[in-house]
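Complex shown without one protein chain; remaining protein chains in place.
Let's look at subunit A:
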Amino acid sequence: MSLIASTPANNSLLSSGMESERTLYPYVTGTSVIGIKYKDGILMAADMGGSYGSTLRYKSVERLKSIGKHSLLGASGEISDFQEILRYLDELILYDNMWDDGNSLGPKEVHNYLTRVMYNRRNKFNPLWNSLVLGGVKNGQKYLGMVSMIGVHFEDNHVATGFGNHLARPILRDEWHENMSFEDAVKLLEKCMRVLLYRDRSAINKLQIAKITEEEVTISQPYSLKTFWGYSAFQNPTKGAEGSW
């Protein structure tokens, strides 16, 4: 992506390590994640693309992961930072399990923990370049929230990151309602993902949908959406502008 070597390589042996190493730009990025609440829990969708600038370089990146027993995390933005976040959460859940006392961290706790991490990193000018969607169910309570790379966080019935905010949320605002059935919710998500596929340059046609309910977490196998390109306007694209391509 950026060939400008504006920052010196940080693996210099002469460097005392006090040289500030911080994220300046993202390199391998994932695009939108969408999450919605439905009757039994939360549904999330994300495609499997990892872009290296404008190149769609990696096409099997899993951007939806389950956290503990009660939560699901989806991330857009820098993939390596997402992997780092997964490491932190792994440790967090491990210590939680080690208590072995019948208490467990629910989605609200994980969401707030992530907010603290993201905000503190932002304060040190070394952000984790991600927008995170955190959803889950615990004790019958559904929870869906978002955290951005600067620590902005909120909860809602439907959330999206990146382009999803601009393209998917208007659809969700119109068509989402409480207690949607699983099939309806999936259809709605697919509708949003299709729009993103058509209009977002970094989206690829290979997506996963993840579901979390009180009982279980399932992340689907990757699949593709059907697209339609047979519009008459595409038949002779230069009709209105002779000479263009």
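Just so we're on the same page, contacts are C-beta pairs under 8 Å (C-beta built on N, C-alpha and C of every residue); 3 or more make two chains touch, one makes a residue touch a chain; residues count from 1.
Here, contacts and distances are computed from a predicted model.
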| item | value |
| --- | --- |
| Undepicted complex member, UniProt protein name, chosen from "adenine phosphoribosyltransferase", "Protein YIPF", "Proteasome subunit alpha type" or "Elongator complex protein 6" | "Proteasome subunit alpha type" |
| Contacting the left-out chain in the complete assembly, out of A:S66, A:N112, A:N165 or A:N205 | A:N112 |
| Chain not shown: contacting residue from A:Y25, A:Y52, A:Y88 or A:Y223 | A:Y88 |
| Contacts of subunit A with the absent chain, listed as residue ranges | 84, 88, 99, 101-103, 105-106, 108-109, 111-113, 116-118, 120-121, 124, 126, 128, 139 |
